[in-house]
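Every protein chain but one is kept in place in this view of the complex.
Right, chain A next:
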Amino acid sequence: MYTLVYDGTFEGLLTAIFEIYEHKLFHVKLIKGEWRAAALFEEVLQVITDENRANRVLKGLRKKLSSTGVQRLYIAHMAEMDNEESTLLGFIRYVFDNDQNVEEDYGNRYVMRISEIIKMVRREKHRMEAFVRFQKLKDETFYSAIEPDFNVLPLLIRHFKSRYADQKWIIYDIKRGYGLYYDLHDTQYISLDFSEVNKPDNVITAFSEDEGIYQHLWKNYFTNVNIVARKNTKLHLRHIPRRYWRHLTEKI
C-alpha cells in the first residue's frame, strides 16, 4: 500500500495518475496536502506536479471520454471534497481499463459518485450566480463577497463576464481568500488586504451615494411581494439555506 501526496491541483492529480501507471502501483491511496506532514507514514511518495506528464494523461482521457466527460472530471476535482480522491482515482482507472466510453455507466459506483459530486458543485455554482449581491463602490466598481462550500469561483467567470460586460466588478471568496476582478476587458484573480477596508469609517465611505437607497428599495420589495397567507418557512429555508444569509442584502 502506497500513499501518494499531491498538491491539490488538477495537474497534480493527473501527474499522480501518471506515476501510478508508470510504476504499476495497484494498492494506492491518494491524498492532497503537505509532503512534510504526510512523511511521517511509511511508503509515502511525493508527487511533483509535472505539466508534461499531466498533459499525457489528459490526452489519454480525451481519447476515452467526450469533452463534457473531461470537463465533468475537472469540476468534480474542483469540489475539493475531503476523501474523494479515491473516487477520482477509481473513476479514472475505470475509464482507462475499458475499451468503450463509460461516462454514462451510472450503475458503476465511481461514475455515479462523480455524478453526485458534480450535482452538488453545479448546484452551488448556480446558487452563487443567484445569490451574488453586488454593492456599488465610489469608483463604480461593483463588489460582492461570497462564502461557498465548494471552490466554485473559477466556474463563475463565464457567467458574470458575459452578463456584466459594461461594469467593473469583483467577486471575492472570503473563505478561500481570493477573488475575481473584471476590469471591463478581462478577468483576473486577485487577493485583497482587508485590514484597512474593515474599519467602520472606510466601509461607509467606500460605497456610492445611491447604494444605500437601492438596498433599502430591494429590502422593501422583498417584504412586499411575500404573501402572508401562504407562509411556508420550510420551503423558504430549503431554497435559501441560512448559511448564505449573511451576504444576502434582503436577509441582513
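Assume a residue touches a chain if its C-beta (ideal position, glycine included) is under 8 Å from a C-beta of that chain, and two chains touch if they have at least 3 such contacts; residues count from 1.
Here, contacts and distances are computed from a predicted model.
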Per UniProt, what's the omitted chain called: "Iron ABC transporter permease", "4Fe-4S binding protein", "DNA modification/repair radical SAM protein" or "Acetolactate synthase small subunit"? "DNA modification/repair radical SAM protein"
Cross-chain touch to the chain not pictured, restricted to A:Asn52, A:Thr68, A:Asn83 or A:Ser162, is A:Ser162
Can you tell me which of A:His23, A:Arg109, A:Arg123 or A:Arg246 touches the chain that was removed from the display? A:Arg109
Since one chain isn't shown, list which residues of chain A touch it in the complete complex. 102, 104-109, 112, 126, 129-136, 142, 144, 159, 162-167, 184, 210, 213-214, 216-218, 220-222, 224-236, 238-240, 248-250
